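Left out: one protein chain. Kept in place: all the others.
This part shows subunit A:
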Amino acid sequence: MAARGGLLGLVLLLLVGAVPRGLGLYFHLGETERRCFIEEIPDETMVIGNYRTQLYDKQREDYMPATPGLGMFVEVKDPDDKVILSRQYGSEGRFTFTSHTPGEHQICLHSNSTKFSLFAGGMLRVHLDIQVGEHANDYAEIAAKDKLSELQLRVRQLIEQVEQIQKEQNYQRWREERFRQTSESTNQRVLWWSIVQTLILVAIGVWQMRHLKSFFEAKKLV
């Protein structure tokens, strides 16, 4: 019992240790299934996505790294529904894009498998990690490139964070304006349609009376 517990612990340690930091979270994807994620971001914001796939191996009854032939199709659409990234990556990949318009960007993933037997009725396990804005920065790389000391790097991180806050605030102002426009449009529509409907009601009433009056006069009942 203790040996099994120890073995399980070891396996788990290997499992957790083997997974690159940040790629812990995973979900299951069917063969023809398409999973979409939405990122609402301000403009000029970099987004980095990392994913790793595993395929269920019936013989070993476990998930093993997928065959190199099995890739994932990544498609990114901007808020205007224009495709800004549409590429196929391998079983393990990293995609990057920078937003040029603020708003909801849609990141869609689906496998490129055309042979339905490839999955053998199983599911694909996809580990995914999406980093946005300041979180996407690789500080080790920045420190090496600009030769920054530890303190300078910390300050650099603060500057990046403040820039992200500024961008988000500008985006917030833009969103609030859209919201206000929608509310004002609703207000206008309610007012306009109330007036129009009252007029239609009155006009129909008048038409009904005149029409019936002429009808009855023709029938010599009035």
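Please note the rule applied: a contact is a pair of C-beta atoms (placed from the backbone, for glycine too) under 8 Å apart; a residue touches a chain by one contact, two chains touch by 3 or more; residues count from 1.
As a working rule, contacts and distances are computed from a predicted model.
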item	value
"Proteasome subunit beta", "C-terminal binding protein 1", "Transmembrane p24 trafficking protein 3" or "Tubulin delta chain" - which is the UniProt name of the missing chain	"Transmembrane p24 trafficking protein 3"
Contact footprint on subunit A, counting only the chain that is left out	9, 12-13, 15-16, 19, 21-22, 24-28, 35-40, 128-130, 135, 139-140, 143, 150-151, 153-155, 157-158, 161-162, 164-165, 168-169, 172, 175-176, 178-179, 182-183, 185-186, 189-190, 193, 196-197, 200-201, 204, 207-208, 211-212, 215-216, 219, 221
